[in-house]
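Omission of a single protein chain aside, the complex is shown with its protein chains in their original locations.
Order of writing sets the labels: A, B and C. Residues in every chain begin at 1.
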Amino acid sequence: MSRRLDPTLPARLREMGLMDNSKCFNCGHCTAVCQLTEEGFAYPRQDIRMLQMGLGDALTERVEPWLCYYCGDCTKSCPRDANPAEQMMALRRYLTAAYDWTGLAWKFYTSKAWEIGVLLGLALIVVGLFVVPHLLHPGQIQWEPLDGGVAVSSFAAVSWVHLGDMVMLGLLSFLLLSNIFRMGRRILGAARVPIPITLYLSEAWHLVTHFATQRRFGKCNDKEAYWVVHLMLMSGYAIMFLLVIVFLSSLQTDVGLNWTTLPGYFATFALLYASAYFLRGRWQKSAEVNRYSTFSDWLFPALLFATSLTGILMHIFRYYLTWPAGTYVMYVIHMAIVVPMLMVEVPFSKWSHLAYRPFAIYFANIRSKALQAAQKTQPGSLGVPPAVSNALEV
Amino acid sequence: MNPQRIGVYVCWCGSNIAKIVDVEKVARVMARIPGVEVSREYKYMCSDPGQELIMKDIKELGLDRVVVASCSPRMHEPTFRKTLKLAGLNPYMLEMANIREHVSWVHENQELATAKAINLTRAAVHRVMVHAPLVQHEVPVNRATMVLGGGITGMTAALRIAGQGRKVYLVERSDELGGRAIGVGRAGPHMNSVAALLDNLTTRVNDSAYIDVLTGTVVGEVSGFVGNFLVRLANGTRELTVGAIVVATGTQPFDAKKLHRSGYGRFPNVVTSTQFEEMAASGRFTTESGKAPRRVAIIHCVGSRDSETHSYCSRTCCMDALRFSNILRDALPDAAIYQAYSDMRAFGRDAEEFYARTAERDVTFLLFDKLLPPTVSEAPAGDPYPLLVTMDEIATGIAIEVPADLVVLMVAREACSDAKDVAKLVSISVDKDGFFIEKHPKLDPAATTTDGIYIAGSCQGPKDIPDCMSQAGATAARVLAAITMGKVKVPATTATVNEDLCVGCQTCISVCPYGAVIYLDKHRVSRVEEVICKGCGTCAAACPAGTISPRHFTDNQVLQQLEGLLAAEEG
Amino acid sequence: MSYEPKLVAFLCNWCSYTGADLAGTSRTKYSESVRIVRVMCSGRIDPTFVLKAFREGADGVLISGCHPGDCHYHEGNYKALRRYHLLTPYLVQMGIEPERIRLEWVSASEGNRFAQIVDEMTATLRTMGPSKVQATMANYA
Partner (left out) sequence: MENWEGSPSGASSTARQSPVRPETLVIGGGIAGIQAALEIANAGEKVYLVEKSGTIGGHMAMFDKTFPTLDCAACILTPKMVEIAQHPNIDLLTLSQVTAVDGAPGNFSVTVEKKARQVTEADCIGCGMCAEQCPKSVPSEFDAGTGMRKAAYIPFPQAVPNKYLIDRENCLYAKNGKCKLCVGACPANCIDLDEEDATVSIAVGNIIVAVGFQVFDAARAENFGYGRFDNVITSLEFERLVNASGPTGGVLSLAVRDKRKRRVFLPESPKPEQVAIIHCVGSRDCNHNQWCSRVCCMYSLKFAHLVKEKLPDCEVFEFYIDMRAFGKGYEEFYDRIRGEGVHVVRGRTATVEGSGSKLKLRTEDIVNARLLEQELDMVILSVGLEPNAQAGELARMLGISVDHNKWFIESSMGAAPTETSNAGIHLAGACQGPKDIPDTVAQASDAAARVLRSILHGRAEPPLGSLLPRPGTTAVPALDQRSES
């Protein structure tokens, strides 16, 4: 079956912030310098060629864009100054949008107005959710400090907040997983062979480890530091996630510090440091990865930084200044940042990469193994894509 | 027979020869051979005193033959021939024995080396005994020139040659000058105006008092040889006498109809590069339906690099295709432009840069294996575009189809259908593709194996305009040289026929690589056109009657040499 | 003194003779047995030359010209090749072992190759001993 070319694809990617896709003359230098290229997974040359040709449909079946961690070696030595690494970044944006059935990802990548608008809208709703009930039923808020704390629950009842958390968790999981499901369908569909169910399970472990560690990252040239920070970020997320979703009651007590405090501190520090690290990088344009930054590249670390900062302030007001008013206000601000951030970034934008990458590897390996199995049974029966000879080294 | 008076001169070459070869002994032995008047050795025969010595002997002892035993004749034969000439002896009465490169520098055993030196020198003595004086003939050169073909190449050649007392007949088959360049707007990475160049050349050619433009003219017959050709024009009785002929008949475009897969002739929206040039000239790019094309596919190597049509590369199409893309982009800013290519041959000055800049104007390149070229077919009903170009895109490994409403075929440039006739006319040869064969593919690309006949431009192989003009100039250099010298030298060492003994079997004619031997029906014998003969001697080796032989390498001379070479050891 | 064969080499002027000169200028040593006769083209080499050489007491004959395609006169070397193939059986009939005649392509830059061929052939001839053909041919005459 032959594929049709879509001449509009490059233009669409330029809308998503790709500078230029025309310089590449397809010599394969980039693929050969890439430290991560391996048997069966040669990139970025082929992906760039497909981009130039307008094979968007075929691209959605490729995992390679997710295997690139933007070390920039290819861009540094490209004989045509075609900036392959940036092409791959653009392709990741394109794929995020392509897998997203809501079409919001596309809107966010192509229009600042949309992204900011949605963020502000969500922020207002959050503020509303806190303020309106108290306007309707005044007098519930306790303005007097307690001994060694603030009666936060009088302002925001744990049960309600917990409910909100749950709703958001459900919503986000649904959006993210539905997109990832669509991704899986494209990638595995390309194998055009039956996928044994057992593979889904046997490969699941790699999914977890990759998600937690993003370990392929470490194979890039001089990216170890970068990788450590990423690891930090991930642990920060994980701890905060547990504290907020599972142990909210212990996290949001009215008086005194408790066992959640130390992990809380670590998580907060991790998130603050990591976001600061990324912002600084983009600001100084130190590494290749930071040479070109789109609006969304800036937005995520910025919001993350703000989240951590407001969280810390609230904590100080609450336990060290025991200043109820400040605490409540900061609580609202904190929520008005973190909720929109998660809603926009997790399913539709930057943050989703953290999920797409491990899943791409997961699906790729399933596909490889399935193809290998099929090859054993009926050799040479495989058409497109070229048979993957072995699974991604992990 | 008259007693010969031979002088033998053995050279020491410092110690180069003397160190290994007992030169005195060599000289001594030679002195004993009957006919040897004097035999000497000297430190440096090639040095001025050495040559003085020879000249003195020639004059005082009345030597009529000289043998010099020293270095390779390829080094000093010209030197010593000059010496003989200065002393009033025919330069061909010299024979050299190479006892340096072939003896002292390659052997260590002095005894054997000396023996060998003696043999070689004796061989030379025996040989020189049967040497005959030779004279180098010269033939006058007619100062007029005929240039065949009125394209850019032909006109350039004509302009380079023509001048006061140097008439040029510019013969063009069609009714106007310009050839394939007519209608080509611009060319090359700098988008030079071909029209302007053409106009410039045509004006100068037409204005020149020394160029006789014969359009609508075909050559009927060419006879004669270098410096003196007789040309009979097919139309009417006119005859031209010229000293040299420049063939610049160019190429013709490949007929794409021969390739079914190209879709040419079957689908109206499939055009050749030639037709596209016309579109470009008119500035109106339209599909059959009269609308401006929105998706254009340019297909490379149609009829080139393809075993079933032409295996060679047409050299200019890649750059033309890139130029077409730019022309299209200028005219149709929003159209999708595809180029299906197999290797992008952008090799000229600034060509690679031009390729890069073209790519940056949103031209999409599709790579195919030359063994699996694209196919043009009709799009299924309901498709927005009438044509589908299908191919295996080997850079992605994906079988693709490109919807298009205009397909441009970069058709090959092939030798003109009548190239073989032209070749026969001027007795030059064509290669398997019908292109004229140059004298030497490296060092003599503009000359042919027939003296006085030159080739320039694409008739020798496809070329772009600058390369054509260079080659046109190259032919001019030869023609001008011959004209200024006024005559061409005929080498003295040509073959001759002993017509009394010739049986007229014409074997010689069949083996001569230069067609230098002609058959005289009247006398039933062969005769050598000395002007054409190069003296290789192949004819002599083939002649059953032993009646044809190359001067200075006659059977007798070689046999004599062998006798001397192998004569029994003595003294 | 050990038996020293006589090898006659017919070399074309443009490639092989030049190659032999190069062997000289680069001081490549080879056997003294070889005696070189220069002809303009290997295509000039008449079978009678070869016969004459044997008759005059040569123990071996080497014919050498430009590599195929390099001939200064386009195809003289092919003609030489053809004649070589016609000549050898005839020589064999006359009692000349085929090892005594050889056709080789030597280019102007193959001085070493020329030396090597000469040495090889000399070695062969040495083992074969002197050619008896001189006597035989004398009878013919």
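Annotations
As a working rule, contacts are C-beta pairs under 8 Å (C-beta built on N, C-alpha and C of every residue); 3 or more make two chains touch, one makes a residue touch a chain.
All figures in this text were calculated on a predicted structure; none of them were measured in a lab.
The hidden chain makes contact, of the residues B:10, B:146, B:162 or B:256, with B:162.
Contact with the omitted chain, checked across B:52, B:111, B:288 or B:350, is made by B:350.
Of the candidate positions B:373, B:445, B:550 or B:564, contact with the unshown chain belongs to B:445. In the full complex, subunit C touches the hidden chain at residues 14-15, 18, 22, 25-26, 66-67, 69-70, 107-113. In the full complex, subunit A contacts the hidden chain through residues 25-29, 31-33, 37-39, 42, 45-46, 77, 79-81, 386. Against the chain not shown here, subunit B presents residues 13-16, 44, 46-47, 74-75, 78, 159-160, 162-164, 185-193, 196-197, 200, 203-204, 207-210, 305, 311-313, 315, 326-327, 329-330, 343-354, 356-358, 360-361, 369, 394-397, 435, 440-446, 460-461, 464-467, 469-474, 476-478, 480-481, 484-485.
Rule of thumb we're sticking to: only the chains that are shown with their structure count from here on.
The chain with its Cα centre farthest from the Cα centre of subunit A is C. In this assembly, the C-alpha centroid of subunit B lies 31 Å from the C-alpha centroid of subunit C.
Chain geometry summary: the mean Cα position of subunit A and that of subunit B are 68 Å apart. Averaged C-alpha coordinates put the centre of subunit A at 82 Å from the centre of subunit C.
The multi-chain contact residues of subunit B, meaning those touching 2 or more other chains, do not exist; every residue touches at most one other chain.
The multi-chain contact residues of subunit C, meaning those touching 2 or more other chains, do not exist; every residue touches at most one other chain. Considering their complex, residues 295, 336, 338, 344, 355-356, 359-367, 390, 393, 395-403 of subunit B touch subunit A. By the touch criterion stated above, subunit C contacts subunit B in their complex at residues 4, 6, 8, 13, 17-18, 20-21, 23-25, 27-30, 32, 35-41, 43-49, 52-53, 56-58, 72-76, 79, 83, 115.
For subunit B in complex with subunit C, the residues that touch the partner chain are 72-74, 98, 100-102, 105-109, 112-113, 115-116, 119-120, 123, 449, 493, 511, 513, 534-538, 540-542, 550, 553, 555, 558-559, 561-563, 565-568.
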